[in-house]
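The complex is shown incomplete by one protein chain, all other protein chains being positioned as in the whole.
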Amino acid sequence: MSRDVNQVMSRVVSRLMDRSGTAVLTIAGALALTTLVMVIVRVDPAEAYPALIRGAVADGNLEYTIASFVPTLGMALAFAIPLRTGEFNLGGDGQMALGGVVAAALALRVPLPSGIAVIVPLAAATLTGALVAGVSAPLRTRLGIPAIVTTLLISSPAVALASYLVRFPLAEAGTGNAQTPLIPDDAHLPSVGESGYVTLGLPLILLLTAAWLYVDGRTVLGYEIRATGANREFARYGGVPVDRLEISTLAGGGAFAGLVGGLIVLGPPFRFVDGALTAPGYTFTAIAAVLLATGRPVVVPFTVALMTILQVGGQGMERDAGVPSQLTQIMQGLIIVIVAVLATVRHRAGKRAVAAAIRADAPEPGEAEARSTEPARAGQAAGVTEAES
Amino acid sequence: MPTDSGPAQAAAELVGVTKRFGPVVANDGIDLAIARGEIHAVVGENGAGKSTLMSILYGMHRPDAGHVLRNGSRIRLRSPADAITHGLGMVHQRFRLFPELTVAENVVIGAEPARRGALDLAAARLEVERLGELYGLRADPLAEVGRLPVGVRQRVEILKALYRRAEVLILDEPTAVLTPGEAARLFDVLRTVTETGVSVVLVTHKLTEVLSASDRVTVLRHGRVTGSFVTAETTADELVVAMIGRSLGTSQAPSRTSSRASAEPYALEVRNLTVRDRDGVLRLSGVSFGVRPGEIVGLAGVAGSGQRELADTVTGLRPPGPGDSGEVLLSGEPVRRGREPGVAYVPEDRHGRGTAPAMSLAENLAMGDHRSPQLRGRIGLSGRAVRDRAKSLVERFSIRAASVGDPISTLSGGNAQKAVLARELSRRTPVIVVEEPTQGVDVGAQEQIHALLLEARDRGQAVLLQSSELAELRALADRVLVMYEGRVVAEIPGDEAGDERLGAAMTGAES
Partner (left out) sequence: MNILEWTFVASVLTATAPVVLAALGGLLCSVSGIFNMALEGQLLFGAFSAVVVSHLTGNAWCGVAGGVAATALYSAVLSVSAVTFRADPVVVAVGLNLLALGLTSFLMRRILGTAGTYTSPELRGLPTLASLGLGKITVIGPVLGPQSPLVPVAFVLVVAAAWWLKRTRSGLRLRGIGQHPEAAESLGLKVGPYRHGVVLAAGALCGLAGAQLALGNVTLFSEGMSAGRGWVAVVAVMLGGVRPYRVLGACLLFGVAEALGFRLQGVGLPQQFADAAPYVITLLALVLASVAGRRRSARLEFT
């Protein structure tokens, strides 16, 4: 009896070690390499790192960090939701920018009663993001073009269109700035706390994240989405409407990106400033965070928090220690690469047993037609979708 | 009649070869001598150790004990590349060809003729033509291999080996993918090849082939040599005894107590089903049959005779095409597209379709039932209900797994297959479609799986069983339907479904 308990305990412990081990190893590796970069270009790590931490959590900065956490978490969901079916959404920038511009246009041009002056632009931004991302879905399901490419290709024109709208039809008259006028007070997102940086967006996005975690882990829909990501043919065989799910998850991810755009525009400084949505690099910070979570959705809010601290802290580091804030981008890139490598290394042992069987089931040469025109289904080999559960 | 150990110096010889995979002994002290210029058949049931033995001869596995001789001297084989340098060639059951290269490129790649540093494609083409002429292996050197029919691809594989000067040519189940005409042509070619002094090792489980095409036969059973014969001096019965340890006549057939079925209406009825693929090529042509509750109907045929299309249509997985006609009825109702809930389905492709290898055993066991109320907690899909149900299935179907939370890919082939069966059988659907239930499964699990299928039948489920193991069909099926080129060409009662009768029908001879 007690031996059974011990066995169970040791299993649990080893699993935890295994999992947190990967994250720790990833971050340690990224830190080591980043430090190496610092040393090479003669930046003093002993000065830079404390400045980074101060920049993120010191008085006055913490609030700004929390404010940045909101869009980053939103963009993390924009990436993570389609990833659960195995699709990469790299077009967050475009979905966010168009969402933001639609929110700004509605707030500026359509007189809305104060009760819904916030809700309507946000809803429209969400819908816009969903539509922009949704365009990629039929291209994937009907034509087999990977979403990773189409989302990205659509993103640039979308950002350009938003930029055009802000600079011309919606531009603030009289000033030379590429921005819209201030949106009316009724459409301002109510702030939470004192400084005004943190808005109602924080509880909203937390609530939506909780909802997503619930759907993913505890509902039939979540199960079907995960099954589609793990093996599309298996899901189809089980009666799962895989094409429909792929469309919904891509649109769902885009919806979050659009919402983030709306939240930014309706929050301080209460206008759409051209470039202000995409410049902080929320999209890729979020992607690094999601990949760092290696297929465990519950961990996503925490990795997002970590990445936000790095991102915001980087700006503090630039102010305090004169170290360019792009250092954090380097760290994020390294994290993604290391995660990808560790994912396969860790799974190699487990896979070896299956490898023989899989090799026997390798497609016959004639069936390998899609090889040159379509990259392997994104993320499956690295286990960033469901392989970790 | 066992013969002497063959000519003084064999072209290739395996001496005392033993190979273990974990606790399983795949080859146990096997001696095998291949004489120069002979066709040597290696036969045995699935799992008898044929494939492992050939993998050792071709350098893909290294034996735990024993060694390989070529022309009397010992050689070391660390990889197939080594085997090729030692004059060994192999045609795998799944071809190893480069689909987008031409025939000539496929033949010469890795040992290309060159002129002034550049590839000499003209020389390659001439060489392919010369070899083709010599051995009767005609193939257009400039054709892209991916566009060639299977029979021609096989010729390319043989050309590839001969170009590399193979003196011992191993063919693994070469007729599994061939039409009867192609098979006949293949054996003609092999005869020509041996006349030039090349030895052929023919791995098969089809006794008709062995008797008609080989010079000598070695029989394997449970990893040991149980018989060695000169073909001309042996009979099918003698080979069967060596293969399965007893003759077929005295075998104790499992209880075939499905007489209750005969009176009931069909649970599954296929009426005049015609199906075309995307290019309009006929895949199923006027197929009609029925399966009654409490009956196992076997489906035999050379691979690609329409079995896949039939299963996909019956289970509803195949999207209807413009060239389709006919009906599939489930207790009188047309089958639902997308996935018919009234048909359980154990697919042949366990990794690609039957499971999601990375998901947990519990999650794999939930597929298909995941919308059912039993798996719902108060809020959505209950993790606990999914696990509890998985645990009860693991127990009931004696699936060996460390934990239902582990990925299903950690299970052995047999246990993964049992998991698929457990999931599909436990739904108690009126109809079950089963494809190759014991492929890649160890002997112990095979028996359990057979018992499960018989149990399902006895419960009154209607079972459609597709298998390339004729022995399996004989043991389980009440009737066997034989498919050939998209048609059902014969219906043979289970106890009359001998290899020869089935074989003749499968090759279109009885249509």
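Brief remarks on what is shown
Chains here go by letter, A and B, matching the order in which they are written, and residues are numbered from 1 within each.
Everything that follows uses one rule, which is that a contact is a pair of C-beta atoms (placed from the backbone, for glycine too) under 8 Å apart; a residue touches a chain by one contact, two chains touch by 3 or more.
Computed from a predicted model, the values in this text were never measured in an experiment.
Shown as candidates are B:Leu69, B:Ile109, B:Ala176 or B:Leu329; the residue that touches the absent chain is B:Ile109.
Annotation: of A:Ala117, A:Leu152 or A:Ala293, A:Leu152 touches the absent chain (contact as defined above).
Check B:Leu69, B:Leu119 or B:Val230 against the missing chain and you find that the one touching it is B:Leu119. Residues touching the missing chain, restricted to chain B, are 60, 79-81, 84-85, 96-101, 105, 109-110, 112, 114, 117-119, 121, 146-150, 277-279, 281, 304 (touch as defined at the top).
Against the chain not displayed here, chain A makes contact via residues 37, 41-43, 88, 90, 139, 143-145, 148-150, 152-154, 156-157, 160-161, 163-164, 167-168, 284, 287-288, 291, 324, 326-337, 339-341, 343-345, 348, 359, 362, 365-366, 368-369, 371-376, 378-382, 384.
Just so we're on the same page, only the chains that are shown with their structure count from here on.
Spacing of chain A relative to chain B, judged by their CA centroids, is 45 angstrom. In the complex of the two chains, the chain A residues touching chain B come out as 11, 214, 217-220, 222-224, 226-227, 230-231, 233-239, 241, 350-351, 353-354, 357-358, 360-362, 364-366, 368-369, 380, 383, 386-387, 389. The residues of chain B lying in touch with chain A in their complex are 94-99, 145-146, 317, 338-339, 341, 345, 347, 349, 351-360, 363, 366-368, 370-371, 379-383, 403, 407, 409-410, 413, 440.
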